[in-house]
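Let me begin by handing over the structure; questions about it come next.
Note that one protein chain of the assembly has been removed; the remaining protein chains are unaltered in position.
Moving on, here comes chain A:
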């Protein structure tokens, strides 16, 4: 039995839950969001990723209702929400600082939103208990926020924002305050909760690993624009620009000029002395067009002898070795002076490592390993 793939963005009939239509936001002279158009679908876990100041937080605050767009429209389930104040939107937000009310107990924090709806007492009680169970905080209900740990506060903040069963949940750097191990655990918890509740999540983060882990689609932002929106694997394997390739993970960028040499295949001239590299690309490049070949370090093999059948092979000298435990990254200097990073999994113990500093090695990769980018 095959599980249907969740990909409403490929379905032309699907109705987006959120639509940004040519939205711009300016603060005085500064343009935070620049003519942005994007659709987000129901049940999606959508990540906004970018460096600080790229406009991702502004985008989220416009969804929550704390900022109004200077131009353009934001539709939620087909309705323009510009005139709807934050307290009347069926959108809830989990704040970066968690913003738990310090004078209220955990129970009262979670019940806060429900009480504003004037729900009957037993319904509130039921819903709060459910939320406490969902976030495994049952035994802390009577405590105040300062009496629980950072990780627990994060779960309470999540429970509080989910209590009103919003159509859309916004998460502003939700795991920023947690240490790395706890963060990884919590990422899976978040995904689990998102699936259980079926809520649409929009998460803002500057941590690319986090975005890749949790999101169904990732939008990479820069200077108020979305550079690329795609699933995590597409963003990683098929970035549409050097900016995206460089922002997500590690990458080697080799500058050169392209020349078509067959069906979707190009020869990349990158140095006066070395033979051209071969790269496959669906995008066409004209002869002598400037291009960038982006190759992930883990797609580059490192060997002592020149591999016979490799499409691309270059020789160099080991400059540096970064040992990360599970993997090692070799920084190899080519005769041209360029430095290429190659990664290998440390399947053997370190004492059996094949290469060391100053060794002459061969780097090789297939024609389809890299991505040819125009800019």
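Following the convention adopted for this analysis, a residue touches a chain if its C-beta (ideal position, glycine included) is under 8 Å from a C-beta of that chain, and two chains touch if they have at least 3 such contacts; residues count from 1.
We take it that contacts and distances are computed from a predicted model.
For the chain that does not appear here, its UniProt entry gives the protein name "ABC transporter permease subunit", which is one of "TldD/PmbA family protein", "Cytochrome b N-terminal domain-containing protein", "ABC transporter permease subunit" or "Signal transduction histidine kinase".
Of the listed positions A:87, A:282, A:326 or A:356, the one in contact with the omitted chain in the full complex is A:87. Only one of the listed residues, A:80, A:117 or A:138, touches the absent chain: A:117.
The residue from A:66, A:188, A:323 or A:357 that touches the chain not shown here is A:66. Listed residues A:70, A:147, A:284 or A:360: the one in touch with the omitted chain is A:147. The set of chain A residues touching the chain not shown comprises 64-66, 85-88, 91-93, 95-97, 99, 101-103, 112-113, 116-117, 143-144, 146-150, 152, 160-161, 164.
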